[in-house]
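The excerpt is restricted to a subset of chains, each kept in its original location.
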């Protein structure tokens, strides 16, 4: 199969290599000219505009979009809706909100263009060597691109999930679970650190990865992290987030699902972004008001 | 009534004044000689040892203990168990753990001494002008000291709660609720602060105190705090705690009560004691491992 | 002042009476003809359509909208935007989302109509006898209606909060705090109930209302509730919610404020709507899988 890849960043580039390795051809583009050159050097066909990319592809075209979610993805898909023709296929493999995907599908469907919303998990390593993909879209048309997903995913690592929206929804929930799992692991190590015992964290993660109930890729990554910096002394505990945890909690609220663990995992990330909090100031001031408890001056 | 007061700190001193105002006599002692002098200057009889205090009181003696919970209270009550006689009465008005109170009662009961565990709420202002008291102990003997509690409490502000332990237990739960309420108020103001609007916090607290559903003494104290420092710029948001919130959560766990709000109010206090967390470091390291997300170096 | 009241339900009717008591005139309407008759019987002027209501008012007209938030409020304000003229004033006293209020203001501003978004707290009793009102809108025009708010609110119980949106935003946060406070109180009583002691809950609430740190209107209402049903045996613990707690949490997420207590208060409400949960089934199934722990069959 010859397909287009729009976006050659960390994820797109690795996916492109993975696709090429599996015997397919890639026409790739990116706003960063250097990345276009890079893909050309490794067997892809680098082009500098989406228009050019569209021209290089046989019909029906298959174009994988791997750009930042939100406005950038919206613009790229809007542009594709103008350039593509009836029967062409657009795949959004990024972390778009599932409701955006449903809306974009409506736009593309008007023109007879097929849209698939694909959640891609496994990090950069997965993108390169075998990803986990969750694919929403038309069930019949999916059959024509199923071989591609079979090739780029690990064994049993792709799933057709239902109509458009279901792919990104499932990836969103996956990430919500990931937030909760990561926070669980991290809280556990935090208690270890403050305990009376003197554990070697890398060894702990290693033993847990061999036979324990919590063995998992995340604990493997924990082991890897501690192998590089035994006490994480070089890292500040600032926990950024990229949207999907928040969307999961918002969705839980919309569906009236009590999801305290995922919600708290997210909120502790927000808490980590602040050195001091107004919440804390108010409570400290109140304790001083009623009990004369000393307050810590700035 | 002539009674003893052991401990003349913030709470004990104000209670002593309150008791004197109500026509009773106080023999007071404290390890701090200055506080002993201070109580003498305002109409009390200051003595320098517990032995002396015991000697100055008519039998049956009534002694109010108002010292720090834990070891200090334990030692004072141990000493009293040696000095007092059958029929004497010991009141622990501090924030002791209710299980300690039950144990101390067993010790005193052996000698025929009566014990009352009294939760005292209302802060220093309440201690001075009218407290809220929750009293556990022998129901019959309580009648002999009920006039004292009627005098020092605000109207309808005292309650006989049942056997020993029930007074401190009820005060513990009161404080647990207080933790949750304070955190609720504080979170609300934190959202206001980060909002697009420019509220005057003192005015907000004031209007909420006049007719709203959340009108309360805590919101009054919030108003007072903002009147002194409009944006709490002088205060660091370090939220200390003195034990009862923790005991409430531990008790909830023992009784298998889901009490997420009180538990989180407590945990956010612990979080506020740290500038950086190991939890945060682990999550940041993991995000870097699987997604190449940048980490914030120290 | 002669003003219109659209919506004569629990809140609107009581507010209308309050307004009449304060010497103003009310032209009231409701889709329920019985409520229209009811307002006529107590000194108001009941009319059956919004058109009629508009005709009965002197210019510049002042119309208070007190209908369910969301679609109904949207339609009423849309209709008013068609009927009213430059200089007229619309007040939304309901629980609208502040972002809706900002949008509606934009619509009305185009026609020269002034809009105020008013958060009204204090329940039905407050609406009837003295409410707490938080008012967003044009600062200059506010002066013309300030006497009305002074009259219908308790002393110091109204606040001009800034531009449109700020009134409903502040009411939203008030309700978020209310969720947290209510859950705190309720968790406390739950622990009391499961404890080894045998408390009289009404007496507990009563003593806490007299001198304690947590004295508040909500604890007064707790006392009232227990006075009617000492153990709440007639009530199922189903906790419904009407939107503002959810909006508070969503806003906290948007602003990246960690607000665990308000979030958990909301989520425990959702949890209470379900007899059984899929979350619970998954955990129970997992415990069975790895540990052979028995599962409870349906």
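First chain written, first letter: the chains are A, B and C, and each begins at residue 1.
Everything that follows uses one rule, which is that contacts are C-beta pairs under 8 Å (C-beta built on N, C-alpha and C of every residue); 3 or more make two chains touch, one makes a residue touch a chain.
All figures in this text were calculated on a predicted structure; none of them were measured in a lab.
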Of how many identical copies is the complete assembly built, when 3 are given in place? 4
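Methods note: only the chains that are shown with their structure count from here on.
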Using CA atom means as chain centres, which chain is nearest the centre of all the protein shown? C
Considering only mean CA positions as chain centres, point out the chain farthest from subunit B. A
Quick one: how far do you have to rotate subunit B to sit on subunit C, C-alpha fit, nearest 5 degrees? 180
How big is the gap, in whole Å, between where the Cα atoms of subunit A centre and where those of subunit B centre? 48
Return the distance between the CA-based centres of subunit B and subunit C, expressed in whole Å. 34
Whole-angstrom distance, CA centroid of subunit A to CA centroid of subunit C, is 39
Can you list every residue of subunit A that touches 2 or more other chains, as numbers and ranges? 260, 264, 268, 271, 277, 279, 290
Residues of subunit A touching subunit B in the complex: 10, 123-125, 182-183, 185-187, 189-190, 193-194, 217-218, 221-222, 224-226, 229, 232-240, 242, 260, 264, 268-269, 271-272, 275-293, 295-298
Interface with subunit A, subunit C side, in the complex: residues 213, 246, 249-250, 253, 256-260, 263-264, 266-268, 270-271, 273, 277, 279, 290
Help me check something: in the complex, which residues belonging to subunit B touch subunit C? 121-123, 126, 130-132, 134, 153-159, 161-163, 165-166, 169-170, 173-181, 183-185, 187-188, 190-192, 194-199, 203-204, 206-219, 248, 251-252, 255-262, 264-265, 267-268
